[in-house]
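Before I ask anything, let me first share the structure, which is written out below as structure tokens.
Here the complex is missing a single protein chain, while all its other protein chains stay put.
Up next, chain A:
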Amino acid sequence: MATVELRFSALPEHVRTARLVAAAVARRAGVDEAVLDEVRLAVGEACTRAVGLHQTGGISAPVKVLLIEEEKQFSIEVGDEAPHAVPGERGPGAGPGDPDGEADEDEMGLAVISGLVDDVEVSAGEHGGSIKMTWPTTPPTILA
């Protein structure tokens, strides 16, 4: 199983909790201090996207965050249960050109993640999707 698993109701107020937990576990796993801000931001973006997908889809299931510590790397996988269209296709009305002029936040969130994290895998299927992000870790120094 994952080192730490987190499930939370798809509500915006819990995204901050996910950020804090992810940053704490990443720090313990040996992710560089300078990169923790990026971890915090990226996991927040992924959770925000998942919360949005659950809310617009009327999905009551929780959003799932897996924090996985492995040798020399640390991964975070954020899973949603929203049925996704085939990647590259957009549902009707979901395209750019929001009449209120707000940016397409789903796309902007993904843009931020891919700008921040070198190792990202986005998968999507009929039963849900996930974003998996991986960072290298430095082995903990042995205290004398």
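Here is the rule we go by: a residue touches a chain if its C-beta (ideal position, glycine included) is under 8 Å from a C-beta of that chain, and two chains touch if they have at least 3 such contacts; residues count from 1.
What we mean here is this: contacts and distances are computed from a predicted model.
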Per UniProt, the name of the complex member that is left out, chosen from "SusD family protein", "Anti-sigma factor antagonist", "Branched-chain amino acid ABC transporter permease" or "Response regulator": "Anti-sigma factor antagonist"
Contacting the left-out chain in the complete assembly, out of A:41, A:59 or A:120: A:41
Identified contact with the non-displayed chain, of A:6, A:29 or A:51: A:51
Touch residues of chain A, complete complex, unshown partner: 12-13, 15-16, 19, 37, 40-41, 44-45, 48, 51-52, 100-103, 105, 108-109, 111-112, 115-116
